[in-house]
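I'd like to ask you about the structure that follows.
Every protein chain but one is kept in place in this view of the complex.
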Amino acid sequence: MWKWLHPYAKTERAYQLCLTLQPWFWAGALLCLSVGTVWGLAFAPQDYQQGDSFRIIYIHVPSAILSMGTYVAMAIAALVGMVWQWRTAYMSMIAMAPIGAVMTFIALFTGAAWGKPMWGAWWVWDARLTSELILLFLYMGVIALYGAFEDKQQAGKAAGVMALVGVVNIPIIHYSVEWWNTLHQGATISKFDNPSIAPEMLWPLLISLLGFAFFIGAVTTVRLRNEIVLREMHRPWVQALAISQLASKQQVNHSVKGGN
Amino acid sequence: MSLYQGIFKRDMHIAFNQKAELVQPLMFLLMVVTLFPLGVSPSPDTLQRIGPGVIWIAAILSSLMAMERLFRDDFQDGSLEQYMLSGLALPAVSAVKVAAHWLVSFVPLLLLSPLLAMFLNLTVDMYIALVLTLLLGTPLLSLIGAIAVGLTVGLQKGGVLLALLLIPVFIPLLIFATSAVDSAALQLPYHAQLAIIAAMLLLAAALAPFAIAYSLKVSQN
Partner (left out) sequence: MLEACGLTCSKRDRTLFEGLSLVVNTGELLYLRGPNGAGKTSLLRILTGLSTPESGAVLYNGMDIAEDKTGYYRDLFYLGHKSGTNGSLSALDNLSFWLAQHSTLVQENVLYDVLAKVGLVGLEDVPVRYLSAGQQRRVALSRLWLKPAKVWVLDEPFTALDVKGVHLLETSMKEHVSRGGLIITTSHQPLSETAGEHRVFDLEYRF
């Protein structure tokens, strides 16, 4: 069933795939993010309780959801690398890791910013924020472990194990932090869990979510291309690619000079 | 069966030759616990309030120090290679080594626990809960910790990295263990927390040996 995916085990094919997907992802990201953000920040109706400050959910919620989603994607990439020994799988995993960490940071930052008008404090040990913080630590651990190895294939395997250990722990951490929160919680109810949301608020949220997803995809393809070129420098196809790009740059320079 | 007993005996032999190295994490534990009355407040009520958390946090931190010796010597002197060539199943070898390590590292901690409980003014009920959580929770620390130790054993500066990798993963255990002792302080039942820790322990006991074996193979490259 997954036969169509097998060619992408080769770094050259994966590189070509990234080149093809990149413009689409950037276009999608630009479109959805601009529509979603403008709609959400300017045109969506005010929340009857929180006024305008709730608008930050159009950034907070997508980044929080995708921070988890990227970690799961990383873990899947690690699993593929482990089972089928694909180099491109480990490369994708490490390409995604920093962007996932940045998403987590955005979620934390916007979550804290949302908290200030609501509870008057920049940081509260709310269940969701605490889980996001722990997720950030998990990301940093994977990235640090990858960086500690000289042999990058070995680094990929090691970081892959930690990513998988992390992904198994995420539900456990989530539920234990939620439970811990109920133990120590006062009267404040978390406004982050908002199951009933009006459709006028929902659409910009979904569009923002899609926009963020495209953005993560775009940055990942760029990073994956860089990782492939860096690791496969010795291969003839990379060298041919570099030469052809250099040649086309020289052509451009010559035509510019020639024009003057 | 006797093959694995041999591994156990060997690890015990080596541990007794390294007694100084074993005592250091315990001294660290004792010192960290001492810092809290000094840094926070020596008031008995405050200490009883923060006690369970302090002991568990100190236990986690000192276990991170003790864990490094789990595979380090065997990796560096080539004994690990020889284990991998012996025909013994590496998951089973790992499980036996973790068991030996737990006995040598955590049983002294359990023996030290009455002193710590006394320092932090824990009641008898709280102490019983603490011992139960330590009995169930410290093997979990060893098992999960061993996975990360296996990955970092070949690295030069693995120490702090080990802590960075493991602390987030130990947070659920910390939450449930301290909650159990807190419940004991209020004379409330804490079977639920113990059951959850036991469940995590069983999951780890079933899966961790395979993850540890894989980690060791990755480090061997």
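Per-chain residue numbering starts at 1, and chain names A and B are given in the order in which the chains are listed.
The criterion applied here is as follows: a contact is a pair of C-beta atoms (placed from the backbone, for glycine too) under 8 Å apart; a residue touches a chain by one contact, two chains touch by 3 or more.
Just so we're clear, the structure is a prediction, and the values are computed from it rather than from any experiment.
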Contact with the hidden chain (one of B:Gln48, B:Asn121 or B:Gln220): B:Gln220
Contacts of chain A with the absent chain, listed as residue ranges: 85, 150-153, 231-234
Residues belonging to chain B that touch the chain removed from view: 2-3, 6-7, 9-10, 13-14, 17-18, 73-74, 76-79, 81-88, 220-221
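Definition applied: only the chains that are shown with their structure count from here on.
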Distance between the centres, which are taken as Cα means, of chain B and chain A, whole angstrom: 33
Sites on chain A touched by chain B in the complex: 134, 137-138, 140-141, 144-145, 148-149, 151, 154, 157-158, 161-162, 164-166, 169, 172-173, 176-177, 179-180, 183
Complex interface listing, chain B residues touching chain A: 144, 147-148, 151-152, 155, 157-158, 161, 164-165, 167-169, 171-172, 175-176, 179, 182, 200, 211, 214-215, 218-219, 221
